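Note that one protein chain is taken out, while the other chains of the complex remain in position.
Here is chain A:
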Amino acid sequence: MTIDLPLIWYFLIGFAVAMYVVMDGFSLGVGILYPFFKNDAHRDVMMNTTSPVWDGNQTWMILGGAGLYGAFPLAYATFLPALYLPLILMLLSLIFRGIAFEFRFKSTRSRKWFDLAFSGGSIVATFSQGMVLGGIINGLDVENRTFTGGPFDWFSPFALFIGVALIIGYALLGATWLIMKTEGSLQRRCYQLARPLTILMVLCTIIVGIWTPLDNSRVAERWFTFPNILWFSPVPVLVVLLAWSIWDGVTHSHERRLFLKVLGLFFLGLSGLVISYFPLIIPPNVTLWDAASSRSSQLFLVIGYAVLVPIVLSYTAYSYYVFRGKVREGDGYH
């Protein structure tokens, strides 16, 4: 029996993407929430909660991209030109956002511009990521291993909706992150925001759940045939349970569990995606085995991954450990 390397890589890249969503999602969310906080000191604290770790977080996106390039070159070579405009928009926004992290605390007169760069960069980057995801779900035209569609193929009401939904999702993640990392009036404001955001996120999840099978007969077929429907039904049930539990957690001021529960919602969304499309890597018709690089490439890479990623993870955990606990106003971060 030979090891199914493409299958392993499918999940390894999924892991990098999930790590990115988990780790950069909340820090993008903090930027999305900026307009709801006018107080400059609050904004200081908000940025301080993520500034120690955002840099390393973003490296996961690079790993996801590079891993896709090495392990599934066809997928990399299809997604990037097909989703060119939203991807470029995302990169440019991330540049603005990254530079705001560096300069906001050193600026006085120009601070409002760096605030705008941080908040605007976070919102536009998130929206672009959502449109990229929506474009992939919609499917891309591939013939003879080349993308054959036009520059706006990704553009659809569905992709725009996913963009908005992701902004709401990251905002909720950011709010619960801030609940965990802050206290006082800032924390109270986050509790206030968490509830409407939860409602909106559940609404978005329901809409996506209805819209996707309506748009994609293949997904509909997979979901609604017996016995699949039995296997997949736990997902919506778990979504409802988690949402209720978040609602309850806000009422009872659960600080840490809230964040983990929202992460749970994201995990369910991701698993829903895998359930709907596996083993496709480029919907509607390219499977992960079609797109895989050679066995030698995948084997060579998997060895490096197996040795190095645990080291990276332990460092990351250590860095979160060093910066554990609440962030307070005037903390000596800068």
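Convention: a contact is a pair of C-beta atoms (placed from the backbone, for glycine too) under 8 Å apart; a residue touches a chain by one contact, two chains touch by 3 or more; residues count from 1.
As a convention for this text, contacts and distances are computed from a predicted model.
Novice: Quick one: the chain not pictured, UniProt calls it what, "Sulfate adenylyltransferase subunit 2", "Cytochrome ubiquinol oxidase subunit I", "Copper chaperone PCu(A)C" or "Electron transfer flavoprotein subunit alpha"?
Specialist: "Cytochrome ubiquinol oxidase subunit I"
Novice: Pick from A:14, A:56 or A:236: which residue touches the chain that isn't shown?
Specialist: A:56
Novice: Looking at the full complex, which residue from A:150, A:234 or A:279 touches the chain that isn't shown here?
Specialist: Of the listed residues, the one touching the omitted chain is A:150.
Novice: Which parts of chain A face the unshown chain closely enough to count as touching?
Specialist: Those residues of chain A that touch the unshown chain are 48, 51-56, 58-59, 61-63, 65-71, 73-74, 76-81, 84-85, 87-89, 91-92, 94-96, 98-99, 101-103, 105-110, 145-148, 150-151, 293-294, 296-297, 300-301, 304-305, 308-309, 311-312, 315, 319, 322-323, 331-334.
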